[in-house]
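For this view, one protein chain was removed and the others were kept in their places.
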Amino acid sequence: MTCWETFNAYAFRSIGIGENLLPKSDFTLCQQFTLIGSGLIWNVYFGALALLFGFFLATGIALAKSARSPWLSKPAEWFVFIFRGSPLFIQFFLAYEALQMLPKAGIDVFGISVDTAWTTRAWAGALFVLFLNTSAYAAEIFHGALRSIPKGDLEAAEAYGITGWQKFTRIQWPTMLRLAWPSYTNEAIFLFHATTLVFFSGFPAFRQMGDALYYANYFADKTFNPFVPYPIVAFYFICLTLLLTSGFNAVNRRLNRHLPSNQTSRIRLRPNLIR
Amino acid sequence: MFAVCADPKAIEGLTWLSCYLTSGKHLDFYWSFVTVLLLLAVTAPAALAMGFGGAMAARSRILPLSLLGKGYAALVRGVPDIVFFLFFVIALDQGLEYLKSLAVCADHAWPWQGLEFRVCQEAKVPLGASSAFWHQAYGFALAVFTFALVFGAFAANVLYGAMNAVPKAQLETAEAYGMSHGQVFRRVLMPQMWVYALPGLSNLWMILIKATPLLFLLGVKDIVYWARELGGSKTQAYEYPHPDWRLWYFLGLLVFYLCFTKVSEIVLARLSARLSRGQATAAGEAMRRAGA
Partner (left out) sequence: MKKILLATTLLALGTGLAAAQDVVRLGTEGAYPPFNFINDAGEVAGFERDVGDELCKRAELTCEWVTNEWDSIIPNLQSGNYDVIIAGMSITDEREEVIDFSQNYFPPAASAYVALAADADLKGTVAAQISTIQAGYVAESGATVLEFATPDESVAAVRNGEAAAVFADKDFLAPIVAESNGELMFVGEEVQLGGGVGLGLRESDTELKAKFNTAIQSMKDDGSLNALIEKHFGPETAKF
């Protein structure tokens, strides 16, 4: 099998396209790079979607946490505390246990039967946990940023007669993003790294469709040599991290474009988050 | 443990439960909490030292050293810790034994034969004949080193940022007073950088706490290993057969982690207040005003 054929057979194996059976012999570097790269699709899927959905929930929770009413702020505080205070690994386990307690035949809602079997699949269940998890971390970052918006900016807005919703969308939210962005970049990187836990200790792999680490594990098991597949995963993730950082840096430049260049907060990769 | 527990299958109810919870395996489970705390206590300063070294190297004026420091931080942080743990410890173990073999072995044959790694008996770390305790201690030491290496990379980044955050004017003033480089570093930079580094470092501590479930990958039997092992359903081959109880064990762990996080948060908040005293930051200024 040439490398090109291998690529055709396995490039999309992780989403069920191509050869049905995983390679049984040779285990060439080409096979390993292709299949592990194919698994990376899942890491990107989990990371990107959780980040996207989490962004909106996090904004909401950050606002709730800063609200004066305890009815809003207390639940938000607890949400953030529980998801930031426990290992992701345990969250996956508990979520899986809870989701499989749903009746298998489906739930009757007003006469319509809602199917529940898909909730225990990684693509839905794990995504849901990652979504809540990243929301909690990002909410904490956004909350901190909301509190450090310069007082003068808000007073100036009010003096111009900008209040309420308009004040939020035009002053608070953009400033919050600008202040939070360096930390938020870190959260994104951590989130992508955390996606490797999905099949490792959380959810079962369905039809041998797994993420990069799952296939690396497969090769390590078949070749009995951990020194090839795991460094390949590491290599892919270093590339992914670089790509992600440059994307977030571009956004950062845009958020800070109105500031004189010496004041822009350069993105520093700091673990400002808890995982 | 107790006399009543001699025949676990004949007892039931509370007695059964108390016997169950004091079985040898459960005592190992309770011990593993100590192991984890000990590991955290040893790893945190080690990672800090590693990070300090990394940050110093990155700031160095010697180009290769600075590249090394920056490369270390960038490379190790780019890789998910779990992937790193899966191959690094075996590599480290083999590397150590190879170095030792150069010193103690009579023949210097290349130890990597295919997938097999072979050095002479004297080069084994620890020696094959040493007691189980030394094997465990060695495994623990490897785990500490690996954790310190990974978290040192993150700490290096935080400290590097903190060193740059100390106002430049102060350093220049110190130099104008005739202090040498080393003196400026020790007397001006060092005492002040911690207040800038603390938020980053406290988050790192929290991440470290939550990375401990990965210990079992490094061959250390931690609380998650035992919770899994104890919670799994047990057939009659065991003294205390029971169905799948993992849920309860994991809920217990959840409570442990939440409490630990809470305590850490409180302690770190106090530390932060202590460090801010007399500093030229907003928090320090607020404290000065409150006191005046």
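Letters A and B mark the chains in the order given here, with residues in each chain numbered from 1 onward.
Following the convention adopted for this analysis, a residue touches a chain if its C-beta (ideal position, glycine included) is under 8 Å from a C-beta of that chain, and two chains touch if they have at least 3 such contacts.
Just so you know, these numbers come straight off a predicted model, no measurement behind them.
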Looking at the whole complex, which visible chains does the left-out chain touch? A, B
Of the residues B:R59, B:K100 or B:R228, I need the one that contacts the missing chain. B:R228
On chain B, what residues meet the omitted chain? 8, 23-25, 27-28, 86, 90, 93-94, 97, 113-119, 121, 124, 127-133, 135, 216-217, 219, 228-229, 232-233, 235-241, 244
Hidden partner interface residues of chain A, rising order: 20-22, 24, 100-101, 104, 120, 200-201, 204-208, 217-218, 220-222, 224-226
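One rule holds for everything that comes next: only the chains that are shown with their structure count from here on.
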Note: chain B sits from chain A at a C-alpha centroid distance in Å of 24
Give every residue of chain B touching chain A within the complex, in rising order. 75, 77-84, 86-87, 90-91, 115, 154, 157-158, 161, 199-200, 203-204, 206-207, 210-213, 224, 246-247, 250-251, 253-254, 257-258, 261-262
Report the residues of chain A in contact with chain B in the complex, numbered from low to high. 81-82, 84-90, 93-94, 97, 189, 193-194, 196-197, 200-201, 213, 216, 220, 224-227, 230-231, 233-234, 237-238, 241-242, 268-275
